[in-house]
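I have a structure I would like to understand better, so I am pasting it below and will then ask my questions one at a time.
Here the complex is missing one protein chain, while the rest keep their positions.
For chain A:
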């Protein structure tokens, strides 16, 4: 990998220019050596391929996430700058918003997905996890991506939202589209947008109040309209945020955890010995694999970051996955350790936009891993795992395994 430095004029240190394409299939296949290059090149790098700045060290990623006034989200958290380009879909009212607008919508979703609400859904989520493991024990040999990582969240999340039974097959393709669309105008993004019409139509209809069952997360969002916290036109867009970000992310999170536990039998054994480690085993998988690999920000002014100067209106790409394995922050960053103190990882982001669904994700991860650990003695990978390529999400398409009952 070549690293040329831009001409220095005696001002701040030059930002290294790299010819890395972090949205290429070759990169997705094995991002880790390139993450090393990105982190070691400097605090801030410049990626010539897409004309964006990049940060891959923990300290700078954390700093950018926690300075939303300088590194804004309202100009899009993908490559596209909404000041110059029309968003491919109506802009998100939470993810792609800055304070004070963000503060109001965020408060609504925080309340809908609060720890108190998690206590209410816990038993249901746990019972569904046991049922999923019943099915898997009946099969013994199966593909852990469709039959576990997808099947489990699909068995609870759409119901928790209050979605209709019809049309749910659009959910994962829609989410995959959304996360591809944060990337540059490459094949993955173009193809996804070209095929998006039926998925968008389903989502638009499903976000309407009359299509959401009472008591679900969706209906709870619409109920805030009656309190005057949001308007009737805002509510469907906030439901859309949960449909976009709430399913495929946990599919990849659970997939990551199962893949880790299948690959590292010593960690599986520790989990077997103490299933109360399930929650941290999931959290550590989110750090280790970082199912959401990247997000962008746009600078609202000239800013100095890690000694480098970035002008106004520049896109900055945050490598969450690289920050989560930065040896400057983590001991043995490349080890999957289910007893690690994971607090502070940026797999769910950090600061005001930190994942509003993190409690849902952890609950799902905890109860499914706990059920697996209590009832399964061994997991064996029986075929070549296949990767699923997406501009933002990291995960597998196929993971053939055989399980032995406890």
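Please note the rule applied: a contact is a pair of C-beta atoms (placed from the backbone, for glycine too) under 8 Å apart; a residue touches a chain by one contact, two chains touch by 3 or more; residues count from 1.
As a working rule, contacts and distances are computed from a predicted model.
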From "Fe-S cluster assembly protein SufD", "Glutamine amidotransferase type-2 domain-containing protein", "Phenylalanine--tRNA ligase alpha subunit" or "Ferredoxin", the hidden chain's UniProt protein name:
"Ferredoxin"
Touching the left-out chain: which of A:39, A:272, A:362 or A:394?
A:362
By the document's definition of touch, the residue of A:132, A:170, A:279 or A:297 touching the omitted chain is A:279
One chain isn't shown here. Among A:13, A:167, A:351 or A:400, which residue touches it?
A:351
Where does chain A touch the missing chain, residue by residue?
107, 110-111, 114-119, 279, 283, 341-345, 348, 350-351, 354, 356, 358-359, 362, 366
